[in-house]
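So the structure is just underneath, and the comments pick up after that.
A single protein chain has been omitted; all remaining protein chains appear in their positions.
The first chain written gets the first letter, and so on, giving A and B; residue counts start at 1 in each chain.
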Amino acid sequence: MCNNPLKPSPHKLISIDKLTQDEWTFRIEIAEPPNFGQFYEVSLPLIGEMPISTSGIGDGWIEMTIRNVGKVSSEIHRLQPGKNIFLRGPYGNGFSIADFKDKHVVIAAGGCGVSPVRPLIEYFYNNPGYVTDIDLLFGFKEPGVVLFENDIGRWQERINTIVTVDQVCGTWDGKCVGLITEYVKDIEMPEYKNMVVVIVGPPIMMKFTAMEFMKQGVPKEQILVSMERRMSCGIGKCGHCKVDSRYVCLDGPVFRYDEAEKLID
Amino acid sequence: MSLKLSHQDFDEILGKLRQEYTIYAPRRFKDRGRFSDTDLIRYGEISSIKDMVWNEKSNFSPKEIIFPITQTIFHFTEDDYREPTIDSKKTIIFLRACDINGIRRLDTIFLKNGNDKDFYYQRLREKVKFVLVECQSSFDNCFCVSMNSNTTDNYSIAVRFNSDSLLLDIQDKDLDKYFGGVGEKVNFTPEFVTENKIKVNVPKVAEMPVEMYDHEIWDEYKSRCIACGRCNTTCITCSCFSTEDIFYDTTTNVGERRRTWAACHIDHFTDMAGGHGFRKDNGSRMRFKSFHKVYDYKKRFGEHMCVGCGRCDDNCPEYISFSNCINKISKLVNS
Partner (left out) sequence: MSLDLNRKKVVKNAWRITKERDKGAIRIRVPGGQMETKHFAVLNQIATEYGDGTVHMTTRQGFELPGIDFENMEAVNRMLRPIIENLEISIGVSGFDKPKDGYPTAGTRNVAACIGNRVCPYSNFDTTAFARRIEKEIYPNNFHVKIALTGCPNDCIKARMHDFGIIGMAEPQLDSSRCIGCEACVITCKKLVTGALKLHKGKVVRDERRCIGCGECVLSCPTAAWTRNPKKFFNLVIMGRTGKKNPRLAENFIQWASEELVVQVIKNTYGYIDKFIDRSLTKEHIGYIVDRTGFHDFKEFVLKGASINPEARIAQHVHWSGTFYVSDVFIGAPQGDQISR
């Protein structure tokens, strides 16, 4: 009999970092680190299971930033460090780090989309010179929901970073207001053929941001997006994440935009 | 080995087989049909040939035997979780050529898509032997010939039902022992339906033209389809499921993780935590299913998913004909 790929294993919750009221980062013990951009099926027995991307990768741990929006996530938010959380994975293709070597990398992320690219950014931050140049472009709905503020502050010291909010309510000491698409043209792109653009966020944001980069001259083959779909199994059986002939859990979540634009739900 | 047997002789053999196998065939559930005083024909365990409906098409496919509608995947107890055990008896399924071909599609998804094999499917599937039920004529709405699924040689036994006897083509040596000394040796190989009243042309494109996705042919299904999902639940090849954890009792930590059939026509199929979902209108669900059955599955796996059993058309309460939809797609893309 084969082993059971749907069987999760317990992993210790090391610590919790409360980013905003609803979005907390959970650091979880794990022996083998995943690839950048991969995800896990995370579960609590008797509560349920959901796919969550890794927002941090370290020595013996991963991080997952989980928004409290449903049955499983709200129960995870009640866990105390030291308790077990159940994981299957890692799943998906993720980003291949070699694709970025000696390239001009632009990472555009909207809202929760920052999570799956955070390990990648950390890698570039910690390995200066791996890429020739790097720009970060983050968009959030409003000042109160800006994620990873401390990280962004740190990244800004070494990396050209634009942070924009769709609308200002409350205090906002950042300079930029408006949709992420409006700031694409502010990124200097001296040589398109050496660029890799990563876009992660809600479907509409990814579509229009990609179009904006293409308008600036970046070929769609050099744009990567990470798609999010409902998943039940993560291993190509349950059918929820199938789009056209692709399974987001197996063939994605990272797709080149020339393919992604043809994946019509 | 080919044999002619009386129904009574065959029943005796079934009795012997039942010691080692659970035998499933289409059964009549009297007065359990959708409308009052109508019958439901679906798969169930049989002990006699009399229990079996062999001259009608079943409302539901045999997929529920190897891909149960509800399946517990883990039992949770206070501090443990484990897979449920299954019956050690092996399985015999009486089924038609289209369904045997359909189960190959299920095998593809559960055992070949991605690097992992589905544990729960595999352990039920490995136990199965097929008894091919010969179709003496095509039923309403069948279009197996167009889908190349009218024939198969993937069976342990093939059987032709006559009113007073059975003709058997026994291919599986494991089963020879059950047939020693009974019946009359004959020449019999099963015949297959070579023509259906319904014929479809499948779209012959490597890539679906992008304008087909929001083509006006889908508009009528926005209002016609009621998203009931019968086309999915009765289909031999639909294999989607959702997973859910259940507390049996809130005072003890006892419960289960279970999976249940899901369907791309039914609401909430694509909904994610937080509420965002895709394909809100029923026309795009019809398009998504249709392309899967006769276009993108083939692009990925090399053969069409649909086997033309026609159960979607048999069961649609709104008289939406999938076979006609395929023809509409093909007319647009093949021309």
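The rule we apply is simple: contacts are C-beta pairs under 8 Å (C-beta built on N, C-alpha and C of every residue); 3 or more make two chains touch, one makes a residue touch a chain.
The structure displayed is predicted, hence computed values, not measured ones.
Considering the entire complex, the omitted chain makes contact with B. Although one chain is not drawn, the whole complex shows that of B:127, B:160 or B:258 it is B:258 that touches it.
Set against the missing chain, the residues B:69, B:86 or B:210 yield one that touches it, B:69.
Touch with the hidden chain on the side of chain B covers residues 29-37, 40, 42, 59-60, 68-70, 228-230, 232-233, 244, 246-247, 258, 260-263, 266-267.
Here is the rule we go by: only the chains that are shown with their structure count from here on.
Spacing of chain A relative to chain B, judged by their CA centroids, is 38 angstrom. Contact residues on chain B toward chain A in their complex (touch as defined above): 73-74, 76, 81, 83, 109-110, 113-123, 207-208, 210, 213, 239-247, 253, 255, 257, 259, 262, 264, 269-279, 284, 288, 291-292, 296-297, 299-300. Those residues of chain A that touch chain B in the shared complex are 1-7, 43-50, 67, 69-70, 72-73, 202-203, 228-230, 232-233, 235-240, 242, 244-247, 249-250, 262, 264-265.
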